[in-house]
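Only one protein chain is missing; all other protein chains are in place.
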Amino acid sequence: MIIVMGLPGAGKSTVLKGVQGEVRQVNYGTLMFEIAKEKFGIEGRDQMRKLPVENQKEVQAAVAERLSKEEGKVILDTHCSIKTGKGYLPGLPFELLAKLSVEGVVLVTAKPEEVFERRSRDPSRDRDRETLEDVQEHDFMNRAFLAAYAAHRGCPAKIIYNAQGKVEEATAKLQQMLE
Amino acid sequence: MIIVMGLPGAGKSTVLKGVQGEVRQVNYGTLMFEIAKEKFGIEGRDQMRKLPVENQKEVQAAVAERLSKEEGKVILDTHCSIKTGKGYLPGLPFELLAKLSVEGVVLVTAKPEEVFERRSRDPSRDRDRETLEDVQEHDFMNRAFLAAYAAHRGCPAKIIYNAQGKVEEATAKLQQMLE
Partner (left out) sequence: MIIVMGLPGAGKSTVLKGVQGEVRQVNYGTLMFEIAKEKFGIEGRDQMRKLPVENQKEVQAAVAERLSKEEGKVILDTHCSIKTGKGYLPGLPFELLAKLSVEGVVLVTAKPEEVFERRSRDPSRDRDRETLEDVQEHDFMNRAFLAAYAAHRGCPAKIIYNAQGKVEEATAKLQQMLE
């Protein structure tokens, strides 16, 4: 299993769409929600974080167990870190990572200037509150998290730049991780 | 419990002074010294690092136990990393971190240029030996340590800038972590 994470606005989804061959792509958040729905009857993703911590851990363990049963190549699509009001929440805390069988961790990123510009054009975003420095800080922290995850698992950490207009190159690099 | 750390000269103490409400602030170094005094009769902070390693670990475990008995909101005030001749010594080694119940880790920092300038005006510092590049390096390593701590605990990592003349804004961000 390869874990693919991205800086929001860097184009991870577009890079993932181009991946070819026998690879199953699993979205961590979607899988987590499905299992939480089965086990605790929650109806929306927002309710997930309102579950008591022990239930959240039960869901996490069930996600890891289901992933361990996957055969063949799998890409797990998740966050490197989620930016919240209380800070950058790591997508792969060691407790979760210890339960997964990981062959590589990948961060899809882009020049902070390009990401900032792409985000500014997105009308669904609250563009007033975010600066270029904020994007740079998030990118820095993602790389530091990536190194911590890789050191924990003993697996390689790959940074893939998705440069403007060169998504095929980025996808080719990801494809190389799957060989 | 929230753990608040800072780059020396970034103004962590000033930011902490402004925190309001029902929050107990505990200084890690002070608590460690008190316990080492009780247990092993040491008289000065300098003696602490001369204690045999097993005694130091006993003190560390006692600190963690005392912190676990705190009720209500607690801010633990400590170092992200201490700069020594032998390198940056992490303030929250995983062995200690594993014993604490942590809801968030915070790094109070500022632009390296501002920190460098503030330190240069401090007559108690040995200003000759430190360059702007040294401050930048320490700030980099603190952020990398912050990410490693957060990945270990699965808690959010917050970076708070204490910009010149805007300490109220920095305190407000810290206050938000405590809600």
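The chains carry the letters A and B, assigned in the order they are written, with residues numbered from 1 in each.
Please note the rule applied: a contact is a pair of C-beta atoms (placed from the backbone, for glycine too) under 8 Å apart; a residue touches a chain by one contact, two chains touch by 3 or more.
Values in this document were obtained by computation on a predicted structure and should not be read as measured data.
K.L.:
Specify the residue from the set B:108, B:147 or B:170 that touches the hidden chain.
P.N.:
Of the candidates B:108, B:147 or B:170, B:147 is in touch with the missing chain.
K.L.:
I need the residue numbers on subunit A that touch the omitted chain, in ascending order.
P.N.:
104-106, 143-144, 146-148, 150-159, 176-177
K.L.:
If you put the missing chain back, which residues of subunit B would it touch?
P.N.:
On the subunit B side, contact with the omitted chain comes from 81, 84-90, 92-96, 137, 140-141, 144-145, 147-149, 152.
In this section, only the chains that are shown with their structure count from here on.
K.L.:
Between subunit A and subunit B, what distance separates the C-alpha centroids? Give it in angstrom.
P.N.:
Here subunit A and subunit B have centroids separated by 29 Å.
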